[in-house]
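In this view, the complex is presented without one of its protein chains, the others remaining in place.
The block that comes next holds chain A.
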Amino acid sequence: MTLLVCRTCPRYAPQHSGEFAQSLTAALTTAPAVDKIDVRKVHCLGGCPNHGVVAIDGPGKARIRFAGLTAHDVQAIIEAALGHDACLTGAPEDWHVPESLADRISSITLKRAPRHAHSPSR
């Protein structure tokens, strides 16, 4: 599964922009089970008013964005990513969202699977 980390948080404080990604990435490197997660540092996740933003995504699954995080949330983030990966839909009602993150979901982006199957690209 993919863990998307905002690399510009806090966007509205340019002198501190990027600090969240740096601290979270450092915390992730030593966290257990991080090798099971594909971390992508993306430019922004659009959850800026409550900075410290990550999202959990997977092919065809709901993308769940969390905001107001710090590096101290690293274990809960990993737990969430693994839970999201283990369920079919990614929708929060289908997996256990860690208690410390439950009120920090800032968006749920539903996907739509293509109507017809495509052959693999390669």
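Here, a residue touches a chain if its C-beta (ideal position, glycine included) is under 8 Å from a C-beta of that chain, and two chains touch if they have at least 3 such contacts; residues count from 1.
To be clear about the criterion, contacts and distances are computed from a predicted model.
S.K.: Would you mind picking the UniProt name of the chain not drawn here, from "L-lactate dehydrogenase complex protein LldE", "Putrescine transport system permease protein PotI", "Amidohydrolase family protein" or "Response regulator"?
M.R.: "Amidohydrolase family protein"
S.K.: Out of A:Ala27, A:Ala67, A:Ala81 or A:Leu101, point to the residue that touches the absent chain in the complete complex.
M.R.: A:Ala67
S.K.: One chain is left out of this view; which of A:Leu28, A:Val42 or A:Cys87 touches it in the full complex?
M.R.: Candidates A:Leu28, A:Val42 or A:Cys87; residue touching the omitted chain: A:Val42.
S.K.: Which listed residue, A:Thr29, A:Thr70 or A:Thr109, touches the chain dropped from view?
M.R.: Per the contact definition at the top, the residue touching the missing chain is A:Thr109.
S.K.: Since one chain has been left out of the picture, which residues of chain A touch it in the full complex?
M.R.: Residues touching the hidden chain, for chain A, are 2, 4, 7-8, 11, 38, 40-50, 57, 59-60, 65, 67, 106-116, 118-122.
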